[in-house]
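Please find one structure pasted underneath; my questions will follow.
Rest of the complex left out; these chains stay put.
Going by the order they are written in, the chains are A, B, C and D; count residues from 1 in each one.
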Amino acid sequence: MQSTQHHISIYPRGMKMRVTLTLVMVALFYFFSLHKTESDFIEFFSNLDVVFMKLLSMFPPNWDYIPHAIGPLIETIQIAIVATTFSVIICIPLSLLSANTIVKNQYVYYFFRNLLNLMRTIPDILLATLFVSLFGVGILPGILALTVFSLGILAKLLSETIETIDPRQLEAIQSTGGNLLQVIWYGVVPQVLPQFISYGLYVFELNVRASLVLGFVGAGGIGSIIDTQLNFLQYKNVMAILILLLAAVIFIETVSNFLRRRVV
Amino acid sequence: MITFKDVSLVYPNGTQGLKHVNVTIDEGEFVVIVGLSGAGKSTFIRSINRMVTPTYGELYVDGENVIQLQGKELRKLRTKVGMIFQNYNLVNRSSVMKNTISGRLGHTGTLRSILNLYSKKDRALAYENLKRVNIEEYVYQRADQLSGGQQQRVSIARVLTQEPKIILADEPVASLDPPTSHQVMKYLKKINQEDHITTIVNLHFIDMAMEYADRIIGMRDGEIVFDGPASEVTEKTFEEIYNRPIREHDLRGSE
Amino acid sequence: MENNGSLPPKPERLKQKRIRNLVIAVILLVIYIWAFSGVIRAMDWSMLQKLDENIRQVLPKLFSPDLTEWRKVFDKILETIFIAYAGTLIAAILAVPFGFWAAKNMVKSPVWNTMGKWFLILDRTFPELILAIIFVISVGPGAFAGVLTIGLTAFGMLGKLYAEVIESIDMKVVEAMEANGANKIQILFYGIMPQVLPEFLSFALYRFEIDIRASTILGLVGAGGIGTLILITAQNRNWPQLGFIIISIVVVVIAIDYISGKLRKRLV
Amino acid sequence: GEEGSGSDENLNPDKLVMGFVPSQDSEKIADTAKPLADKLGEILGKEVEATTVTSYSALVEAMGNNKVHIGFLPAFGYVLASSKYDVEVLLKSERHGSVTYRAQYVVRADSPLESLDDLEEHAGDMIWAFGDPSSTSGYLYPAAQLMKKFDIEDTTELQENFFEKVLKTGGHDNTAIAVLNGQADIGTTFEDVRETLTEDYPDIMEELKVIGYTDPIPNDTVTVPAALDDELTQEIKEAFLSFNDDQEMIEIMNEVYNWDAIREASDEDYDIVRETYNTMGGNVPLD
């Protein structure tokens, strides 16, 4: 067999260049970041024993502390449920308004799009700090911070799902003379409901985890007692709280995986 | 009666979908539109129920110029005109029944339809229509569990449930294999004959067009280049419409 | 049209489904009542008394940002970006072997596979703040502790996402490679990697966006980033400066989201 | 107990790391100690890096592991550190002409409380707000004082029986605001937190009144790991003390840490804190 080509490469030449260039840039910026953050992996590995010692010093967990943590844990879960519920409800109109399959007006679409981006942008700790200063300490600022934060994520996910739905199914409903609400109810909802539920559960898990941070700035929940125990250097108590939290998160994740499988 | 009076349509990107189309379709006719890909068949059909809006001319459906319609009026037009799509466009995750009954949306109040409060009559009608296309046994199945031909039959049932005066079908058999294609066309023909519903169908396959149409309209580049009874049509006619010899894939093949 | 068409009875399966849904609904209702009543009881409404005054005092100042300390803010934001970038890259690389470990279709032994999955759950649950403290202790306070924290916490989520990507690949391709005599490693590089790499990169970029936000909290425990500044500014009730910080973060994060969104679109 | 990995007695790193916990107990909290570090480096002829750590537990641990060589620790932070690691206090700060400060009890102006004695009668249906249980002025000193005064056995008794309940606010300003808002009836903060709030709450001086103070609390410290080279330790101490004669540095330190001057300190100065903590029967004994 005789080739007429002089050189047949596996990749077209241009692509090879682009890939190499990208990789080099990624690596360069990486090393630049390592330099800027004064990363020193030799130091890290030579101090690995300290990491393990510290982890070990958290064991055995002080099981006697668990009863003190149950109350805050329950509070955390309740906060997360309430915040998730609020954001699930509010996100429905928001995500419809920021999906270009539903909203044809470009200005409206971009306004809500950017609003969502804005909400997702602000770190939860900043939100919590702000709400604490507005509403005082307690669980309300916590609920609000979580609501706003998860609302941004949830509405973004949902609106992206709505944008990927099959527009032909909507067209069919339109062609029967259905109005906007009917098109949404008969065409959009069945297509996005499973993802919607699964996102809701995902955000709930996220909220349970996030409430840890909230406690550090006076917005209630289990983070608050972790903060205190850390300040007293009571690592065995901290570990007990963490194990409780871990158990709760795994439980929630298992249940929500189960529910997710059922609906999707 | 549907009347196109000098209708043109230019898409926002400048493509001319229809060019000065003049044609009248009478009640109860079974018209098949043929033409190459891009000829404007879909544009023609979708103008009738205003899924696209002609940019020039007048288009009368039942004596009413539909080009200006908006909002409620437009929805009223659409309840009169049923549409069948190439890809069936069923809501995959909903049941066959829910898909079929959605044909009645235009006749039902928003609240009632959202709460699933259809009258007994409506539900019986939907079921009746599923029976007419022999698909009643799947009534509670999810739509995406059916084969292509079955799905298309559900979409016919949906349109029938709408009780339309006109049925538009945009390449209803393009995704189906030959035997199923014929089956679907037969159901369409049967309904056209039994209920006297004006039926306009886009087809790619000339043998099917000749077999089922009363009247054939040929399009090329947004213009009507042939219009006449199916009996007058020969292979030559198609070669004119297509501007090239007929090939094997222009035929669906027999049943 | 004749109308003898009353509907056929609903199949047994549907009835069961309806009962199941009812049970789920009742359980949900109970959970909701529990959660809301708990929250309402714990809520301290008296805090709303001064709400009006708080808003009048705080919001206007927040909206008149104070730029005098812009250098400090920018340095800290840049540091945050570097932490997130270096951390995410470490996580993205670490997550590959763990993703394969936790993917059902790659690991024959279900026990071994489940262990992988659980390991990733463990990693995702371990709070980054605690990990950050441990790293602050072991390598000293500063951005490096933040890099390590991000690197080790982000790979839990990335590993899980990677595993899901791997589980969704077209195994037929793998079969085709097997059929032409390729060995396992060749199959990995020719059959699996091309299928998953774009998604891997896309998820890594997505995670980078998250990590930018995540690295803001590391400052709480001395692991670098802008968190400390946020906290102190808030404690000083220096609202104009806080306003400036918020604006800066928003601008930076939106810019990064935009760029990485563009990149991700091109990847898949 | 002494653990920690710093067993080498003559720790003398090329780069000194100065860890800095922004003082909660002062009017303005600085977010950086860089000017101070620069000056120190100049004097010592060594690179000195300042890092700000908002959680002093992290700082204590990092010092225990010899990752931080100069620590700015509040009183209780030092007590905690010295109980766990071998650390040496070198200096303490002087603010407003004193090396100590006090905590105060604030209530709303219309409160029935006029002095701490009135708590006997009213505390039973009052909510007590404080920043954090590990705060010296916000919790430890007031708690010890109340327990002694009203003969209360332990903190649980104090928090759950003496008062109706407690509110943990996360900070002194939050405490004052919580009292102002009516979320709590009495709050304990450093003296006088109200001044930091006058901008946002112009009437706070009138709306909140102070009904009592605690005993003096030693000011925050400059602490080093005991493993640090003795000579270096001495140099550091002298460098800081020399700031007292340097008007420019005094200003910088005032800016950074609200310090007017730096004084020598010894471990005994903090016995009082240690005692307070231990004798109040805290649930966390310090030995």
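Here is the rule we use: contacts are C-beta pairs under 8 Å (C-beta built on N, C-alpha and C of every residue); 3 or more make two chains touch, one makes a residue touch a chain.
What you see is a predicted model; the values in this text were computed from it and never measured.
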Report the copy number of every chain type across the entire complex, expressed with the labels provided.
A x1, B x2, C x1, D x1
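Please note the rule applied: only the chains that are shown with their structure count from here on.
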Between B-C and A-C, which chain pair shares more contacting C-beta pairs?
A-C
Just the number, please: Cα centre separation of chain A and chain C in whole Å.
4
Find the geometric centre of each of chain B and chain D from their Cα atoms only, then give the gap between the two centres in Å, rounded to an integer.
80
Chain-centre distance (mean CA atoms) for chain A and chain B, in whole Å, is 45
On chain B, where are the residues touching two or more other chains?
none
Residues of chain A engaged with two or more neighbouring chains
47, 50, 54, 136-138, 216-217, 230
Dump the list of chain pairs that touch, please.
A-B, A-C, A-D, B-C, C-D
Flag every residue of chain A that touches chain B in the complex, lowest number first.
166, 168-169, 171-179, 181-182, 185-187, 190-191, 193-194
Which positions of chain D touch chain A when the two form their complex?
5, 55-57, 60-61, 65, 80, 84, 132-134, 167-171, 174, 177-178, 181, 183, 284
Can you list the residues on chain A that touch chain C in the complex?
26, 29-30, 32-34, 36-40, 43-44, 47-48, 50-51, 54-55, 74-75, 77-79, 81-82, 85, 117-118, 120-126, 129-130, 133-140, 143, 209, 212-213, 216-217, 220, 226, 230, 238, 242, 245-246, 249-250, 253
